[in-house]
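Below is one structure; the comments refer to it alone.
With one protein chain held back, the other chains of the complex are shown just where they sit.
Residue numbering begins at 1 within each chain, and the chains themselves are lettered A, B and C in the order written.
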Amino acid sequence: MSKISRRDLLQYIGAGGVGTGAGYLFAEAIKRPVEFLIPPVVPPEDYSPGVATWYNTVCNQCSAGCGISVRTREGRAKKIEGNPAHPVNQGRLCARGQAGLNALYNPDRIRAPLKRVGERGDGAFETISWDEALTQVAGRLGRLKIEDRADRVQLLTGGIRGHLGELFEQFITLLGSDRYAQYDFTYPANLRLANRLSFGIEHLPYYDIANCDFLLSFGADYLGTWLSPVHFSLGYGQLRQGREQRGRCIQIEPRMSLSGANADEWIAAVPGSEGVLALGIARILVADGTYTGSDRDAWQRALEPYSGDRVAAATGVALERVQQLAAEFGSSKASLAIGGGAAAAGTNAVASLVAVNALNHLAGNLGQPGGIIFNSAPVFGSATRHAGLTQMTELAASMQDGAIEVLLLHDTNPIYAMPDAAGFADAMAAVPTIVAMSSFMDETTAMADLILPTDTYLEAWGDDAPEPGVGLPVASISQPVVARVYDTRSVGDIVLSLARRIGFELPVALPWANTKEFIKDAWKKLYTELDPQADAADFEEFWLAALQAGVWGRVEATGGPGDAPAPSTIPDIDAAAATFAGDTAEFPFILHPYLSATLFDGRGANLPWLQELPDQMTSVVYGSWIELNPATAGELGIRDGDLIEVESPAGSIRAPAYLFPAIEPGVVAMPFGQGHTAYGRYAQNRGVNPVQLVALQSDQQSGELAWAGTRVKLRNTGERARVVRNDGISRTLGRQILHPEENHA
Amino acid sequence: MSISVSEALRPARKPALIGVVAVVGIFVGVWINDTYFSDRTPVQPIEFSHRVHASDNEIPCQYCHIYASRSPSAGVPSVAKCMGCHTAVADARERPEVLKLAGYWDRQEPIPWVKVHDVPDFVHFTHKRHVLAGVQCQECHGPVQDMDRITRIAPMTMPWCVDCHTEREVENGRDCWTCHK
Amino acid sequence: MTMFDHGQPTYAEVNRDVLSSMLETGPRYWMLLGTTMTIAGVCFFMPWIYQLIVGVGAAGMNRNALWGTYLSNFIFWIGLSHSGTLLSAVLHITNSQWRKSIYRSAEAMTLFSLMTAALFVMVHVGRLWFVHWSFPIPNPMGLWPNFRSPLMFDVMAITTYLTASSIFIYMGSVPDFAAVRDVSTGIRRRLYTVFSFGWRGTAREWHTLGAAYMFFAVFVIPLAVSVHSIVSWDFALSIVPGLHHTIFAPYFVCGAIYSGTAGIVTVMYMLRKFMNFERYIGEKHLDYLGKLLLVLSMLWTYINILELFTTWYSGTSFEMEALDFRMFGFYAPLYWEMILFCAFVPLLMLFRKIRLSWNKMLVVSILINIGMLTERFIIVATSQPRKFLPDAFGFYFPSWIEFSITFGSFAIFTTLFLIFIKWVPAVSIYEVKETLKPLRRDA
Partner (left out) sequence: MRSEVDMSNVLDKLREYSKPGYYDEFDYHWTMTIDLDRCTGCEACVVACQAENNLPIVGEERYAEAREIKWIRIERYWEGEFPDVKLNFIPMLCQHCDEAPCETACPVFATYHNQDGLNTQIYNRCIGTRTCAVYCPYEVRYFNWFTYTWDEPLEQQLNPDVSVREKGVMEKCTFCIQRIRMAKDNAKDDGRRRVRDGEVVPACVQSCPTEAMSFGDSNDPDSKVSQVMNSPRGYKVLEELNTVPSVIYLKKVHDDV
């Protein structure tokens, strides 16, 4: 070994130093970043880090009123589950309900009060304080009240039930106006009217699918979108495998829905002919003696026109099939006919639904297990201010005339959910002041002058009595499950503080400090009037118990008045064929829009989980499509994914074609839900809105928009459009996937 | 000229040695960083002394870390909890660190304690199971009661966890899904 | 026909020809090297780095097709590596003289295609930074790789093959390194002194080299066969229709040697053309390689037919559908292209005229390798996106990143080869000399 010179030594030291430095930096680079433990200043009462807490409240994603349990941790909502104690959903929950978290934590929520700065509708807003916002609104309303022009204030909300609806009602009345309307696209107004006509009871009865042996559904997608899908799904499970005798389901509709896919038989009847088919079956039931009521002769006379041949011709269903259906419907121990979907949205919707009701009556299903069981009226707060097309058109006219000075909006989106032809958007332009109480910047909110951001249903107090009920009085409290994510207020709080600021008799009549106090006070009434024998020692205990359980209910005998239809309805039975807007020659196809089982009527379009959820029937995500029968498409030379221009007398839109094997050749179907021009990043500018195609026609009796009553024509643009879908080949190719041979079982 | 390999390699000896020194240096550097500049004993926003609290005043661990036996997280006491005692303990009120605490309380601000015992996010450790199984706090956290500034004694690495699970024959203690999920 | 197209060279000429190819470097070489390195950097490494940053999603793979061109290229390069060392070893054992002027570059091809293949494994995996977990390195976590996994077999096989091939080529080069040492000075001399392990050329050294070389030749042959069998098991051990075939191991081995041999032809052409080795790589080589290719192509065709038969014979919907998609689906043009290039084009070599034409053979050999590249792609792209559940059927088309990386991999191979020819005598000097006829006294 040679001696190490000074120079060498320096070199070694240098190398060692560089190496050490490199090693140090390397260790620094791979180090985990420093984390902090930040405990609360004062821990909330039930705070326990790392341990989940469940809060029970009410789902608001559709109007079924399911009870939900929200799992929270460290003050954040983690998951929405069904509340097992709630009789409507019994611990189960549909996709839409579970996606509610996306509404709470939606990145596109309105985070603070906004005031319009630019032109109306161009989306320029500035943030203002709550105090300023409330003062402005209260000032405007107060001045109108002083000037005795408060009847020029219009309140327009969604289908609000529970005491919150009553609060609105009181508020607007105290203000001195009677202008309160609820516009909810999915509100079953036709069904309610039909039930009133048939049974004299407007509120929805209990459809006992669980115990029914033969379920005949006229267009009602009870597993996807109709009234209370989770409860009906529970019933369906019971019907299939929950009892000794497996029940049968028949679905009659021009385009197979989720319920149609699960039915034993799917029968494609001519759109709008459901009532005729029901009466055809009814006639057989009366004729063959299944119906033995004293008014049998009157029925026979009334049903005389619905001869087999006529029914077969009108519905496109073979006579033998009609007879088979009648035989089975009449002979089943418990049969049930229901009507909904497009069958309840034609120009003859109410008549059709009355016909379906008559069928139930004639088969003796009323008040029977497995049939229609009448509920007593909801415990409180049924939505009574529903506005159909007629009322909304009138409202639009008043707005145009300048009869409305202030338009208060909450949780409703008529610009999206009404045909453009109704002119609502134009009418809104004529209103001097528009105040929106909304969580999201939807199409209608975007038109407002002042936006008061509201809590989502997971942050606010409220209550609900589900409708259709489940045969017993049920109510549930909606409570905040997490602290507010943004600087928002619950709509109840907004109304109450407006009342305080307006003054006059309002603060006296609406004395509550906040919505919680209001709801609690309302439940005190419920406690004293409805449930005086409750186990609870006092109201506080009752209240806490109800809060914890998330639901209050009382077991009592079901049934009510109207076990038989009012006799006066018999001669009125008339299922006239539906009329369709548009000339048959020019517009050869009937448009069959339907509620999407994922996005519903469009309110779910801003929830990314629902946008990413494949449509149950087509597996399409993130977009619109138009369904055609493959044979029709073949005739028109249309392939899957061709961009089609759909034109109706009311408008035209473009959507890619989807060759759907289960749709009548003369019908094209489109789901509602997409085609938002606002409503946040997940919804905006995605797909098309078929409401724009719907002609302004209404049901003859109810005045509801007949959204299934439009004809369209198709034109292949020759362009291709992307349809994002997650299926491969939706045929088993003979593989043992679904029905393995017996030796495999 | 020679064809001897060793002779041919001679000029390379020094660069090689320098390389070796540099490589050794890298290890030394990593070690230095790990030992003297690591987050093992970070400076905390308040010079809180576990020795004073746990040893001198004999406050049991779970008096402050109240969730340890019922939650995955042991829980750091809230400012309110600290103040709960410190408004009562008169003789400690004027000390500078306690004044800092009072400052946080007056501003209603949480204290940003620096995390000393940290595992990656894909490790789902639970205090509850360990405390209930009778594992003493000190077995993982070291003699905390003797520390003025909290320092990490155990490496908190997977081999360290697995060794203990193996020695004590924890049920399914070597199944990955016990900790990773 | 002789081994030497332009007459037999003298010993001195051999030394001069080979060494000058190493020692005399013109601007053309540097330009070529610069180009290939640039292509490798821009087309291979830059997209790869991008992919490392964003995730493997940069490639065109999806939930139905989780393997893509990275894996098919991996097999292609492994396949290309097969001929060099294997042929060299086989021919060494059988004492074929014609091997001697071409085996060095053939073996280098093996080495570099193996390296390229190994790169593709790294490009393929999702988390490159943890790839060391697939080696059985003792670690404090007490975790070992899964020896049941065919991928683990791969790791073992490839590292073994790479090591053995490296030793094999190195061992054969030692006397040549000494030759380089003897003609050079300065740093190069030092370097080659080290490389040649102080080779002096004594009888004892020659004897030891011969024995060791023979030993490795024998050792490498089963190894080579096993490596591609093991690679085939990546596929065959799955139950994916179209991949789960017992024929796969021989199919892959045969295909590998086939494509490798075609690769040798291409490389020989390039060496002749650019390195002026016309004297050493002659018609005889071409003829023999051509005949070998012909035999291999027929074997390959036979195995393909066999595969069709077993699929048909199985009678299952899964296998039939996979075959149907392969032959008549979206990728059908590629399938028929493969059949054309690998089964029919090589039949041209039945004609002696084609066999003896360097240009024509170059075209044939490149077509064969295009066909083989396609074969690997078809295997990957048509089977696993369409397995058992039709509703989960998908489709795979490579992204531009994959095209770029595939293209860049050829540049990497070329770069490595270009560097090789300047460091190692591309033609074995001493073994070529062995084949020379004794010098005439009057020469």
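Note that a residue touches a chain if its C-beta (ideal position, glycine included) is under 8 Å from a C-beta of that chain, and two chains touch if they have at least 3 such contacts.
Predicted, not measured: the structure shown is a model, and the values here were computed from it.
Interchain touches from the omitted chain, evaluated on the whole complex, reach A, B, C. Contact with the chain that does not appear here is found for just one residue of A:F125, A:Y236, A:Y457 or A:F672, A:Y236. Within the full complex, the residue among A:P44, A:G139, A:P369 or A:P661 touching the omitted chain is A:P661.
Of the options A:Y12, A:W266 or A:F440, the residue whose C-beta touches the omitted chain is A:W266. The chain that is not drawn here is touched, among residues A:A355, A:A460, A:M617 or A:L693, by A:M617.
Note that of C:D176, C:D234 or C:E319, the residue touching the chain absent from this view is C:D234.
Interface note for the absent chain: among A:L37, A:I80 or A:L174, the touching residue is A:I80.
Interface residues of subunit C facing the missing partner chain: 54-57, 60-64, 66-67, 124-127, 130-131, 133-134, 138-140, 142-146, 148-152, 155, 234, 237-240, 384, 387-392, 394-395.
Subunit A meets the missing chain through residues 50, 73-74, 76-82, 89, 91-95, 98-99, 101-102, 104-107, 223-224, 229-230, 233-234, 236-237, 240-242, 246, 248, 256, 258-259, 261-262, 264, 266-268, 328, 485, 597-598, 608-614, 616-617, 619, 621-623, 629-631, 661-665, 681, 686, 722, 724, 726-727, 730-732, 735-740, 744-745.
Interface with the hidden chain, as seen from subunit B, comprises residues 120-122, 124, 126, 128-129, 132, 159, 163, 166, 172, 175-178, 180-181.
Keep in mind that, in the parts below, only the chains that are shown with their structure count from here on.
Distance between subunit A and subunit C, defined via averaged C-alpha coordinates, is recorded as 63 Å.
Looking at the complex, you find that subunit B touches subunit C at residues 1-5, 7-9, 11, 157-159, 162. Chain contact summary for the complex, subunit C toward subunit A: residues 64, 317-318, 321, 386, 388-394.
On the side of subunit A, the complex with subunit C involves touching residues 727-735, 737.
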